[in-house]
Each structure stands twice: as C-alpha cells, then as structure tokens.
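One structure below.
Complex shown without one protein chain; remaining protein chains in place.
Residue numbering begins at 1 within each chain, and the chains themselves are lettered A and B in the order written.
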Amino acid sequence: MKFKNKNIYVSGTANIGKNVKIGDNTVIYDNVVIGDNSIIADNCVIGEPLHNYYSDVNTYENPKTIIGKNAVIRSFTIIYASCEIGDNFTTGHRATIREYTKIGNHCSVGTNTDIQGYTTFGNYCRLHSQVFVAQRSEFGNFVFVYPGVIITDDPHPPSNISKGVIAKDYAQIGAGSVILSGVILGENCLIGAHSFVNKDVMPYSLVAGNPAKFIKDVREIRSKDTSKSHYPWMYNFERNMPWAGIGYEAWLESQKSDEQK
Amino acid sequence: MKFKNKNIYVSGTANIGKNVKIGDNTVIYDNVVIGDNSIIADNCVIGEPLHNYYSDVNTYENPKTIIGKNAVIRSFTIIYASCEIGDNFTTGHRATIREYTKIGNHCSVGTNTDIQGYTTFGNYCRLHSQVFVAQRSEFGNFVFVYPGVIITDDPHPPSNISKGVIAKDYAQIGAGSVILSGVILGENCLIGAHSFVNKDVMPYSLVAGNPAKFIKDVREIRSKDTSKSHYPWMYNFERNMPWAGIGYEAWLESQKSDEQK
Partner (left out) sequence: MKFKNKNIYVSGTANIGKNVKIGDNTVIYDNVVIGDNSIIADNCVIGEPLHNYYSDVNTYENPKTIIGKNAVIRSFTIIYASCEIGDNFTTGHRATIREYTKIGNHCSVGTNTDIQGYTTFGNYCRLHSQVFVAQRSEFGNFVFVYPGVIITDDPHPPSNISKGVIAKDYAQIGAGSVILSGVILGENCLIGAHSFVNKDVMPYSLVAGNPAKFIKDVREIRSKDTSKSHYPWMYNFERNMPWAGIGYEAWLESQKSDEQK
C-alpha cells in the first residue's frame, strides 16, 4: 500500500542495507549508511547537510551518518549528517535529530521531538513526543523522557556556556519538566511531572515541584493500582526491555556472566 | 492558486465525497471515507497504516477511517487509519491524530498537536497548538485545551497502566498545564495556565499552581475588561458556538425541546 517509489532521492554514496524500505519523497544524502531491514518512511531527510554546507556548496563534504539495522523512521523525520545511531531505532513523525548525536541500540525518539545535537544516549533510551534536548547532554541506559520535557544547556542565557544535563541509568523524567543546564540526575531517580529541576538529584530520589524538592525515596512509592512498591521500575515493567520474559534480576545476572566471558 | 493536482495519491478503495479538494503531495490510503465539501490541504496523510502494517505488509488491511463533511485539514497533518471524525472538523498544520481516536462534530485540533489515540472527544472541542494527549482520555463537549497542554496516561512511569483523563463538558484547560493520568476535570472547571493538576477538580472550580489548588468558584471571577462575571463562559462567548446569535440560554432551551421530540 505504501512505498510506491515516487520522488525518492538516494545519493550514489549512500550505503543502503538489504531489505530496506524507503518511502515516497524521502531524501538520503551523501555518505549515509543504513542497516538491513530498516524502514525509512515517507518525506524523511536522512543525512541533512550541516550548516557549513551553505557557506561553500561546492567543496562541502557530508560527514558519515550511520543508522543501524531494523530501524523504523516515521514520516517527516530529519536526521542530520554526522549522527551515529544503533540498531532497532524507532522515531515518531517529524523527529529532528541534529549533528553529532550518538544514540545506542533499542532507542526511540517521539513525534515532534527536537534533539539539538552533540548529545549522547546509551541503550534503551526513550524520548516521547515534543521533547527538547539542547546541546551537550549525556544520557545513560534506560533513561525515559516523557512528553514535553525540556533539557537546557545555558545556565545564564544568553552566555557562551553550553553545558547539558547528565542523566544516569534508569532515570525517569516526568512530562512537562524543565531540567536546568549542568544538573546531574542520579541513577534510578524519578522527576515528577511538570517539575523545574535546578540542582542535582540523588539516586533513587523522587523530586517534584517548582523548584523541585526531594519528596521521598522512590522505593517508598506504592502503586495506586496494586499498592505494592513500583520502583525501581525494572522489577515491574518489561515491555520492549531486554529482561522481558525473564525478569530484571535474571537479566542482570546474564549480563554479569556475559561480561566475565 | 493552490490545488494543482501534483503527486496526489488516492487509494482505489477510498471513498471521496463531492466537491472535495485535495492538495499536492497528499496521500489518502485504503478505506478512507471523506465527506462532501472537505478540503485536505497539501502534504497530508489520511489513513496512515497502523503499526502492524510493517509486520506483514502483504496481508495487512487498513481499518476504515471516516472524516465528515466540511473538513479543513491543513497541510502536513497525519491522521491514522481507524479514526472516526465528525463533520466540520478543522486542523492546524502538522496535527497528528493516531489510531482509534473518535472526534465529534465541530471540533478543531491545532498546529503540531499530537493525539496518541484511543481517545474520545465530544462535539465542539478545541485543542490549540502543541497540545499532547496520551492514550485513553475522554473529553465531553465544548472542552477547550489551550497551547502546550500535556495530558498524561501513566501514573507511575513506566508502568503497564494506561489511564487517561476525563474532562467534562465546558471544562477549560489553561496553556502549558500538565494533567496527571486518571484525573477527572469537572463540568465548567477552569485550569489556570501552567498548572500541574494531580487530583480531581470539582465542577465550576478554578484551580491553579503546582500542584494546582482550589482558588475560587469560577462564577466569582470578574473580567479584567468589564469587571463583570465572565464564567460560565458560555454566557459571554459565542464565536463558532451553536448559540451564536441567539445566546446560550435560548440554545439550551432549543436543545431540550429537540430532545423531547
């Protein structure tokens, strides 16, 4: 039904894997590598030339862009040249991923989300819809960012400082929150929805409010449904997680034994 | 000036009403029904195939999608297959309406707004720009949602619970507010701009702040302009409302007599 091969442009220097589907009106620029079995839907731009292209169109060379295997890039997404993205990557519609963004495996970037570049994501990170990530942040693994979150990079706007946010493994950033430049979000922390976080958050802490204050240890949060402890969430959530079917503990053990090999 | 009939794709199983205009580069997929006198502007996608299309392209069948009469769908809007939308529907640019969304008559969805699906809207609802609606909410009639509002569906992110928000008739949700999963917004309530609403709001209540607290009965709010009572707003606002020209009371009466027939 889709994929009618209309108005597609693929550069001669692009390297397209096996069984890749490319949607109508999609453009794939120079030096883009796309892994096997990926779907690049309609109206996408992959390998968008960097700003200096406009200064000298004739001598410009597009830096290498890598998208791994099994990607599903939804329509109208723009990924700049120089990005490096792992396997099993997914986007919503109209995601924007700017230059020198590095994304691990099994990550997703939601509809209308805008990553400004120079940022690193580990594995299994999820950015939902309408998220904004300024430059130079570092995200660990299994960090989930809910809709409308804003990650800033300038502590004294406007200044010459560009310093992102550091979010450690398993951190969860609630919808509509703003995280100030330079803040460190500790492992397994939970940022309540609509919070303004202007200082570091300790591991396993729930913080909330404007400005965000420590509320309690996340391990003390009870589920409204089951009234049982819900956090650390890995024990109670496994959809699309590597521990699906076996449980988090068993997966952790398997990781340790993998490391010993 | 517009509608030059370039690069349009309309599926053979789509059912397009009389006097429908379709913009350039717009795609209308299988089993879409569009009512008479509708305008689908350029670069839209109507009947976007659901996710399982990608799992089995050959056997996939697109569910039926219905858009009523007199729609004005602005450019770059994406409406998923399985949506059912009433008459006189309007969108801004780049609206995204995902699967199993049901929308009544005379509704509008603003620029860059993202409805994640499985949500129901009554008649005369308005979602302004950059609104995000997670799954499984229920909106009554005449509910207006102002720019940047985020409606969530997971009380303990990430969890397996997806429970939306219930917004009763005439509720007004101020710009930049975040409404927590499961909250009930009472009839005729008013959510102040930039609020974080984490518990139910009584009918006719103004709540505001982070977290939102009860401020006053909306009937006690005086207009800054006229210093007269402004709420319930239906007595002071009639643009595009069914009581335009006759007043809210007369319209209510006419509805009651309609029901008796």
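Convention: a contact is a pair of C-beta atoms (placed from the backbone, for glycine too) under 8 Å apart; a residue touches a chain by one contact, two chains touch by 3 or more.
Not measured: the values here are computed from a predicted model.
When the missing chain is restored to the complex, the residue among A:Ser38, A:Ser82, A:Asn105 or A:Gln130 that touches it is A:Gln130. Only one residue in the set B:Ile39, B:Ile67, B:Ile151 or B:Val165 touches the chain that does not appear here, and it is B:Ile39. Within the whole complex, the absent chain has one touching residue among A:Lys18, A:His156 or A:Lys256, and that is A:His156.
Residues 7, 9, 11, 25, 27, 29-30, 43, 45, 48-49, 53-54, 57, 60, 62, 76, 78, 94, 96, 112, 114, 116, 130, 132, 134, 148, 150, 152, 155-161, 176, 178, 180, 182, 196, 198, 210-211 of chain A touch the missing chain (whole complex, contact as defined above).
Residues of chain B in contact with the chain left out of this view: 1-2, 4, 6-7, 24-25, 39, 42-43, 72, 75-76, 92-94, 111-112, 129-130, 144, 146-148, 172, 174-176, 190, 193-194, 209-210, 221, 223-225, 230-231, 233, 236-237, 239.
The rule is short, and it goes like this: only the chains that are shown with their structure count from here on.
Each chain gets a centre from the mean of its Cα atoms; for chain A and chain B, those two points are 28 Å apart.
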